[in-house]
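Take a look at chain A:
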Amino acid sequence: MITFAGVTKRYPDGTTAVDDLHIEIPTGRITVFVGPSGCGKTTSLRMINRMVEPTSGSIAIDGRDVRAQDPAVLRRSIGYVIQQAGLFPHRTVVDNIATVPLLLGWKKAGARARARELMELVGLDPEQAGRYPHQLSGGQQQRVGVARALAADPPVLLMDEPFSAVDPVVRTGLQDELLRLQSELRKTIVFVTHDIEEAVRLGDSIAVFRPGGVLAQADAPERLLAEPVDAFVEGFIGYDRGVRRLSFFPARLLDLHTDAIVGEGAPIARAREVARSSGEPWLLAVDGERRPRGWVAARDLERGAVGSVDAVGDLDLVGYGHVFTVATDSLRAALDAAVLSPAGRAVGVDEEGRVVGVVAQTDLGSAIWAVGTDDAPTTRPVGRNG
Partner candidate 1 sequence: MNILLSFWEWFGDPAQWSGAAGIPARLAEHVGYSALALLLAALIGIPIGLATGHTGRGGFLTASLANIARALPTIGVLMLVVLAAGIGLLPVMVALVALAVPPVMVNAHEGVRGVDPQLRDAARGMGMRGWEVLLRLELPVALPLVLLGLRTAAVQVVSTATIAAYVGIGGLGRFIVDGQARREFDMVVGGSLLVVLLAVLVTALFALLRRFLVAPGLRGAATG
Partner candidate 2 sequence: MGDQPLVRWDWITGNLVDPIGTRLLEHLQLSLSPILIGLLLAVVLGVACARWRWLYPPVFTGVNVLYAVPSIALFFLLLPYTGFGPWTAIIPLSLYTLAILVPNVVDGLGQVPDHVRQAAVAMGFSPLRRLVQVEFPIALPVVIAGLRVAAVATISMVSVASLVGLGGLGQLILTDGFRRQFTTPIVVGITLSVLLAFLVDGVLVLAQRLLTPWTRDHGAAAGRGSARRGEGART
């Protein structure tokens, strides 16, 4: 655990970068410092490895004051990743990664072997070991940066806007990679970003800073989205926090209807009967393996409109849009599928893509209303839209 106790950083020109910060950063979790520029989030991060010394207050890692150690020794036990990666342009990828082990006095062969292990861990092609940083893409450079920070297996990892300089697609990939790594490594990670989306995606807990270096709110991401403490936090989180909060609730909470589903081979008369008994305005046609085929409007089944068609599958079906996976997706994904569906209904499928059931926008509304008062969501966003 990293403990900030009344930490203040004031510069000689009178500006206060960090103002009386009290926060506990739990071991083995990702804590995100987020806020607009000039809010002291980076300064706070850099005080952990003594790149910046506090004016007053103290910082302890597992109860031990960071100032009790020689800064260089302390820093070798803390991984550090920054925006431009900070790779040494004159060293190859493998030697960049081996930097800290070599500083710690490892033998060159051992350090390099460790570096190669890490390249694999962060998803770098071993063929790139002998390359120089400028020969890599931005995303690859960041992977090297992360590998280098992990090389000596430090318990603590500080990450200062590490993914801000890469394009959005690569950034999402790197974020996924970080979560995957963290599920294996369980490091104590402090992650600084100005992007609230990134904070929500990565953080086990989020500390929102306001300009002037004051901590505004520190909470689990879902709590933050549900109950911002004040207008500043609410404004910083953004207008669609309600929808984003749905990411924290699994779609399996939904009641799915199965009574308005017909096989594509069923005769029109059978479909009319299903429509009448369920009272649903839309029926979902499925194939022999229960995969979705498309929507049929109940009123289109009236005698005159059908013409000479015999089976449901021969009608002009309305496209079913995209589906959500019941077991792994969030309410947000289900809502999104329903909003985009021409029938106003979302199709829930299992992992093989077979239809589990459908849910109408109106039913989603009541489910969302129900979770609004639910205090026990998951701690992590669910599924791909998280």
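A quick word on the picks: all candidates are chains of the complex that A comes from, given by their letters.
In this section, a residue touches a chain if its C-beta (ideal position, glycine included) is under 8 Å from a C-beta of that chain, and two chains touch if they have at least 3 such contacts; residues count from 1.
Because the structure is a prediction, the values reported are computed rather than measured.
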Complex member in contact with chain A (any copy), out of 1 or 2: 2
In the complex with candidate 2, residue positions of chain A that touch it: 49, 51, 71-76, 78, 80, 82-92, 99-100, 103, 132, 134-135, 148, 158
